[in-house]
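Incomplete set of chains, arranged as in the complex.
Should a chain be cited, it is by its letter among A, B and C, assigned in written order, with residues numbered from 1 in that chain.
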Amino acid sequence: MIRKTTQLRRLLESPKLEFLMEAHNGLSAKIVEEAGFSGIWGSGLAISAAFGVRDNNEASWTQVLETVEFMSDATTIPILLDADTGFGNFNNVRRLVRKLEQINVGGMCIEDKLFPKTNSFIKGEQQPLADPIEFGGKVKAAKDSQQDPDFCVVARVEAFIAGWGLDEALKRASIYHDAGADAILIHSKISTAEQVLDFKKEWQDRCPVVIVPTMYHNTPTSVFRDAGFSISIWANQLLRTAIISMQQAAGKIFADESVAEIEKQIVPVKEVFRLQNASELQQAEKKYLPPTKEQPLVDPVR
Amino acid sequence: MIRKTTQLRRLLESPKLEFLMEAHNGLSAKIVEEAGFSGIWGSGLAISAAFGVRDNNEASWTQVLETVEFMSDATTIPILLDADTGFGNFNNVRRLVRKLEQINVGGMCIEDKLFPKTNSFIKGEQQPLADPIEFGGKVKAAKDSQQDPDFCVVARVEAFIAGWGLDEALKRASIYHDAGADAILIHSKISTAEQVLDFKKEWQDRCPVVIVPTMYHNTPTSVFRDAGFSISIWANQLLRTAIISMQQAAGKIFADESVAEIEKQIVPVKEVFRLQNASELQQAEKKYLPPTKEQPLVDPVR
Amino acid sequence: MIRKTTQLRRLLESPKLEFLMEAHNGLSAKIVEEAGFSGIWGSGLAISAAFGVRDNNEASWTQVLETVEFMSDATTIPILLDADTGFGNFNNVRRLVRKLEQINVGGMCIEDKLFPKTNSFIKGEQQPLADPIEFGGKVKAAKDSQQDPDFCVVARVEAFIAGWGLDEALKRASIYHDAGADAILIHSKISTAEQVLDFKKEWQDRCPVVIVPTMYHNTPTSVFRDAGFSISIWANQLLRTAIISMQQAAGKIFADESVAEIEKQIVPVKEVFRLQNASELQQAEKKYLPPTKEQPLVDPVR
């Protein structure tokens, strides 16, 4: 099997536009793979929201990695982890890279904000960014730490998010590229693709450029393809569809005091078992377990 | 605020039929609370499925508790944890109770199967059960360990699941009741309520009786109410609706190579922020943080 | 039993000089209690060193807390946790306080350095400190978050460590005291008690003052007592004696290719069992377990 790092690198370097789909636990990761996607976006927002905490590093980095480990175990396609700011300074990033390699994650994206991070769509323009020189050191430290040559480090530029212009975005991207970043993720929160297109036009093909069209989702994908972006990340839609479906189901069950109606609309229990690969275990039990012994009932043991 | 243990005890002891709704992470737990439910079922099946592993104790008990801790932190209503077999023998159960009390869980349900457990709906009749005397010791150890007098220990009888009859079910329930169980959960996997109704008729009101009508979900709730059951658990429907919605969304996004259509059907990003209680943090920042300092741009730091 | 928070508060507020002894895991914590100490210093340096990582927040905060949980479970005296900088900003501190209360920790000490922290005895004078206003916000957030009124928040002033003088130390201490700190830990790395004595003389009795005489350990304890300090922390000596004894034993066993000589100098295995409280379990087994059944030998099962 092709290593997940190599799979992710190929997606980054492929001439065509590729897509990563968000997942936030082992189950959603498997659903992403089964839908046909070639890679998974381990979303910081979605993972923290699934935990029930905020996207401000309220969960520890090892708690995040434990979830990512379950995601990686459940799938055969690569994960690009949204690793926020790297959870500290360059030294935390060095440790992070080694841990991600161990749990078979394809790569990570780190962003030039400050720890603890704030979601890019919350009070964006007031957000202070990282010193770009310090962030370049983080990128370099990450690249120097990886043992698998194909592990990918994507540097996310938050200049537009924080209210700065194209010039600042390009300068930051250059510093991170020079530090060894395998790709630049240029983030934007306006409702059109204007900022990312401007960036791509100036950046040209110095390295692959990744986008996250959450706010400018109405831009046709052909525009991204024509502009030569490498990867488009669908960053949180599975979480958001799970939310609405759970809200509606919980509301209906509460009102009905019954699951009879909802049962008609949801997957059967055996679909849960299938996603868990229960049948493999039943086969394995035949191979590894001796026959079951007789059952201790109440009377015999008394 | 009323302690969660006390809240759960009141549900168990209330004269009317109460309902617990399944959750499997902090997010779904909060959705359960917002829907109006008075309590949460911390489902072993759903938690393991969300991890992407099987319902066979593949995740460690501390990994399960970490998820339950997030669930408890995100909500103000009590959780009844599906604690499988107690994750070992009576001594493991003693430690488990102390840990559940620390993370503010209302109570736990343990079942008379063997560790590692197998889901009750998989190869039920071949499943060996626990020695009921040993299981009674587990129940007693749990009760002796709790420090909060209202922490609830529910003993789940798997006799019907394993193919035995009413007599075995009643004998086991008696042993567990004598050992101090606060309630009996009588489980059944047939498509009618016949077994649980037979049990309730014989058991009468010796202690509260809890049911999980997953397989007999077409039985009208009035039947449960009339029979005098204490709590009906909707055990896995939020997971199952999340699955189908994520499968459909992932499929559509993959086919469309766009999220434009899906965006119309899912909650907006700001609803995620609302569920995370992001606004509280924005208020708190005004209270606890000094004003942001000026931004280091690229040029100034060079 | 008196709550651990209350126990710690009494130590802080008692008119006589009290002592906390370092521990770094459940075992050393129990040894501290058995030696007669009234409280435990959960040392960040010692816990990280025991893990085998640096005192630079290489371990995550939840990994640290997992160790502190074992320490708290193993003992009945209070722990004051060395919580570094609070592992992030004021919001991380709020979550930290709630988690420490859950695992029954008496209080925490946070220091006015930057995350990730550097040990105070490494490149001290080059260390940048936290903005004192921001750190005051952290202290206030901690105090506002505690649910147990006796949970203690100790603010550690690193001004001397970073090369600043008495004036800066006093100004910082004042800000933290005004923010609600229950005590000030004034740290110093010179080989005499001069700095801490100067501080105490000026500070007087505005609130309890805690010291860590690692570097000025030759100062007689009577000096600290006479100066009116509240608590003296022996911050890392158990770790350091464990290191030398393990180095010597490992060296000797390696050279001897035998443990025969070492066995005469170390505690017997049964002392390990005693520290683990194995006998309680043996008693409990008689209470909660049914008699052991006959043994399946090789032949019978074939």
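What we mean here is this: a residue touches a chain if its C-beta (ideal position, glycine included) is under 8 Å from a C-beta of that chain, and two chains touch if they have at least 3 such contacts.
On a predicted model such as this, the values are computed, not experimentally measured, just so you know.
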{"item": "Subunit number of the complete homomer, 3 shown here", "value": "4"}
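Convention: only the chains that are shown with their structure count from here on.
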{"item": "Between chain A and chain C, centroid-to-centroid distance (C-alpha), Å", "value": "36"}
{"item": "Rounded Å distance, chain A centre to chain B centre (Cα mean)", "value": "27"}
{"item": "Residues of chain B touching at least two other chains", "value": "73, 131, 133, 281"}
{"item": "Chain A-facing residues of chain C, complex", "value": "54, 56-58, 60-63, 87-89, 91-92, 95, 115-116, 290, 301"}
{"item": "Residues on chain B engaged by chain A in the complex (per definition of touch)", "value": "19, 21, 25-32, 34-37, 45, 48-56, 59, 63, 66, 70-71, 73-74, 119, 121-123, 126, 128-129, 131-133, 162, 164, 168, 171-172, 175, 213-214, 217-218, 220-221, 234, 236-251, 253-254, 257-260, 262-263, 265-269, 271-273, 275-278, 281-282, 292-293, 295-299, 301-302"}
{"item": "Touching residues (chain side chain C, partner chain B) in the complex", "value": "73, 89-91, 94, 98, 102-104, 131, 133-134, 137-138, 140-141, 281, 284-285, 287-290"}
